[in-house]
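Every protein chain except one is present and positioned as in the full complex.
On to chain A.
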Amino acid sequence: MKHLPKHLRPRWRYLGVGIETWPGASIGRRDFQRAIWYAAGNLLGDPGSADADLSVLSFTHDEAAGEGEAVVRVRRGHVSPARAAIACIATIEDEQVGVSVRGVSGTVRACEERYMGRAGRPAEQRHVAFEGADRPAVVRGDAVDVSAESGHVGATRLDLE
């Protein structure tokens, strides 16, 4: 089909989204896209979800480090509901996730230049002294994700003995 004249094409905004998980959680682009659709559908309803028209353009997630980022496209004028929908993503494929919108741009390129590329600090697997015991942990910059008996514990270098 012939594409629309420029003044009739939808205008978009691009959200730079930071994603954080426990190390070892594996999340794919499709999982993230589905989570966004469900979150938008549940919070905004079908009409609101269709208005915001959220779609994931680029997605990376480092399983070992538990860190990722994505560019999410949203229709101009619906950034606030989109932000709300994204904030309501608590789990993806039963893995806990923390999401935050780092910023909003008018073009994909600006979004990538400004808000992408913060992930990818090398993660290092080693044993740390935490609460009087030697435990395996994933160290990523200042953040330390410790594996304890009860599950993961999020800590920082300040907590290590």
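Here is the rule we use: contacts are C-beta pairs under 8 Å (C-beta built on N, C-alpha and C of every residue); 3 or more make two chains touch, one makes a residue touch a chain; residues count from 1.
Keep in mind that, in the parts below, contacts and distances are computed from a predicted model.
Chain not shown in the complex: UniProt lists it as "Ribonuclease P protein component 3", one of "Ammonia monooxygenase", "Ribonuclease P protein component 3", "Amino acid-binding ACT domain protein" or "Homoserine dehydrogenase".
Among A:Leu54, A:Ala70 or A:Val97, only A:Val97 touches the chain left out of the display. Within the whole complex, the absent chain has one touching residue among A:Ser26, A:Ser55 or A:Ser80, and that is A:Ser80.
Against the chain not displayed here, chain A makes contact via residues 20-22, 42-44, 80-81, 83-84, 86-88, 90, 96-98, 100-101, 142-144, 151-156, 158-159.
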